[in-house]
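Got a structure here, written out as structure tokens. Questions coming.
Every protein chain of the complex appears in place save one, which is left out.
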Amino acid sequence: MSELVQMTAADLAARIASGEVSSEEATRAHLDRITEVDDALNAFLATDGESSLAAARGIDARRAAGESLGELAGVPLAIKDVLVTTDMPSTSGSKILEGYRSPFDATAVARARAAGLVSIGKTNMDEFAMGSSTENSAYGPTRNPWKLDGVPGGSGGGSAVAVSAFEAPLALGSDTGGSIRQPAALTGTVGVKPTYGGVSRYGAIALASSLDQIGPCARTVLDTALLHDVIAGHDRHDSTSLDFAWPSMAQAAREGADPASLKGLRIGVVKQLMIDGVQSGVQTRFEEALALLSAQGAEIVEIDAPHFEYAVAAYYLILPAEASSNLAKYDSVRFGLRVTPQGGGTVESVMSETRAVGFGAEVKRRIILGTYALSAGYYDAYYGSAQQVRTLIQRDFAAAFEQVDVIASPTAPTTAWALGAHDGDPMRDYLNDATTIPANLAGIPGISLPIGTASEDGLPVGLQLMAPAFEDARLYRAGSAIEQLIADRDNAPFWAQAPELDAAFLATARAGKAAN
Amino acid sequence: MPETSAASTEITADTVAHLAGLARIALTPDEVESLTSDLDSILTHIAKVSEVTTPDVPATSHPIPLSNVTRPDVVSDVLTQEEALANAPEATDGMFRVSSILGEEQ
Partner (left out) sequence: MAKTKLIDFDRALELFEPVIGLEVHVELNTRTKMFSTAPNVFGSEPNTNLAPVCLGLPGALPVLNHEAVRYSISLGLALGCEIAEVSGFARKNYFYPDMGKNYQISQYDDPIAHDGSVEIELASGRIVHVPIERAHMEEDAGKLNHVGGSTGRIQGAEYSLVDYNRAGVPLVEIVTRPIFGGEADTPEIAAAYVSTIRDLVVSLGISDARMERGNIRCDANVSLRPRGNEGAGMSVLGTRTETKNVNSLRSIERAVRFEIQRQAQILDAGGSITQETRHWHEDTGETSPGRRKSDADDYRYFPEPDLAPLTPERELVEELRAQLPEHPTLRRRRLRSEWQFSALEFQDLVNAGLLSTIEQTVAVGVPPQTARKWWTGEIARIANERSIPSADLITPEQVASVVELVDAGTLNDKLARQVISGIIDGEGTASEIVEARGLAIVSDDGALIEAVDAALAQQPDVLAKIRDGKVQAAGAIIGAVMKAMRGSADAARVRELVLERAAGTE
């Protein structure tokens, strides 16, 4: 493995800026890494080496010409396939969009390109971001580098694995109910769901418009912050985009790097987020982390949020309802798959056949559920009540944030599970999202960062922090301090503890993949 | 929003078939059957949202409230006809081609 792929984005960027390494070299090293490991991991749905290298050479040329470039200029970036891009197909993990080419770049992608980042490929995901394991991708599951027969979490398993397995230093994700944070936890990486509206949703293939948020993924808190700074900000293409003068997240991360900054920080632990069935190793690591924080002078406060127990129920009404409408556009008329029933048919039957063939089981399940939740006679009891629960959850958060600065919880109740282990019980996965969902319902920011491995299986455990809306910087400041505490404890940054993907490991994964 | 009656979690195969019609998904009989039981099970878990709400609680449809977000009346982002049709499964004479329509305009 080239040392260029084992650097943090901040270090790589500094070397590129100093001229020690070219963007082309950095990009080629990551493309080589993808070639080496990705047929086993399946984190990427599309790469285009030539166009990535051409972009990298473009950055090198601009730098050589003396142009002043952004801090991350020349650094490769993996892009979740939920974001449309002009240089590669955009499928959102669905067969119905196979080969779709967008005439425009998503705003987050456009900003990344403008900042000089080099698009290195599109990453795998659960179809239309519906799932927590990336097994719902129409293009096969992504494997967790920490557990060859294990899931990487989802829906953004591809982006999380890309950074975890050194295929890219940075990646973009989307988080509707935990799709950035939960895969970060399961792959030992860092992921942030910004305040709703902090990053433009323009060009993000919509799942649930009032919950979706685009965010950064990386191996360190600082790298995540650097990418956050690039993609955040108001966008005239998105009516829900916030016109707000965001502070620098990178500066917050740098300021927080000294654990002494934790002194006096009030950290809330919500009773209702310590859900039943939390794996013991996860629970242990979480408590250890609280103890470390306490030792630095942070104050741990128990919080009651009585309506959080209704969050999953509200979420699984709001999301399917909005999704059923957002996914109606996949009808075989303007783009995407078209399947004509045997013997032809009316446009109506062509639409129905196309959607029957083009959508996977989970997508169909949620569309039917959402159609039901919105239908006449049920709206008030289901969708209407769910929107009211949303208000109650926001009120719970508001009350909590009067007492504490951030709220902490395990990001996910378990570590990575085996591929196929959750098959056949959709409710089981739904309940697993209980810790991450409240932040989406309330629109507040959340981060997940690794705090160690679970003793029983040696797999990564993530800590989630949440802050009030607009206080994303608080997460980076505290997250950076905690990251430092963990590195000090382990004598190494967590990401450096990721398993070597040696030839034998990869061969086993490939064999497993072939058997899928 | 539409008028409603009390929540009922009774899901039948007919309900699912009707919903599939509204959602334009040609489900197989097997899919109808499995979705009927899935939906029934999911709804027993999520119907509880109506337990905690009272009429005085406002609904939140946008997590961060904004209002009057508008744009100036200025042309931009226009696609060429070629771009518009680039992903079309079938196009004729600069238009998107679809099979005959037996329904009617709404």
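As written, the chain order gives the labels A and B, with residue 1 at the start of each chain.
Definition applied: a residue touches a chain if its C-beta (ideal position, glycine included) is under 8 Å from a C-beta of that chain, and two chains touch if they have at least 3 such contacts.
Treat the numbers as computed from the prediction; the structure is a model and nothing was measured.
Within the complete assembly, A:Thr240 is the residue of A:Thr8, A:Thr47, A:Thr240 or A:Gln484 that touches the hidden chain.
Touching the chain that is not shown, out of A:Thr27, A:Thr47 or A:Ser90: A:Ser90 (per the contact rule at the top). The chain omitted from view is touched by exactly one of B:Ala20, B:Ile46 or B:Val98, namely B:Val98. Of the listed positions A:Trp246, A:Phe286 or A:Phe335, the one in contact with the omitted chain in the full complex is A:Phe335.
For chain A, the residues touching the chain absent from view are 83-84, 90, 92, 97, 100, 102-104, 106, 201-206, 208-210, 236-240, 321-322, 324-325, 328-329, 331, 333-335, 347-348, 351, 371, 374-376, 379, 383. By the touch rule set out above, chain B reaches the unshown chain at residues 1-2, 18, 22, 24, 59, 61-62, 65-81, 84-85, 92-106.
Here is the rule we go by: only the chains that are shown with their structure count from here on.
Here the spacing of chain A and chain B, counted between their Cα centres, is 25 Å.
Listing the residues of chain A that touch chain B in their complex gives 100-101, 103-104, 195-197, 210-211, 236, 239-240, 242, 307, 310, 312-314, 316-317, 324, 328, 331-338, 340-341, 344-353, 355-356, 359, 361, 364-365, 367-369, 371-372, 375-392, 394, 426-427, 430-431, 440-443, 469. Chain contact summary for the complex, chain B toward chain A: residues 1-8, 11, 15-16, 19-20, 22-28, 31, 35, 38-39, 41-43, 45-53, 57-64, 66, 69, 71, 77, 79, 83, 86-90, 96, 98-103.
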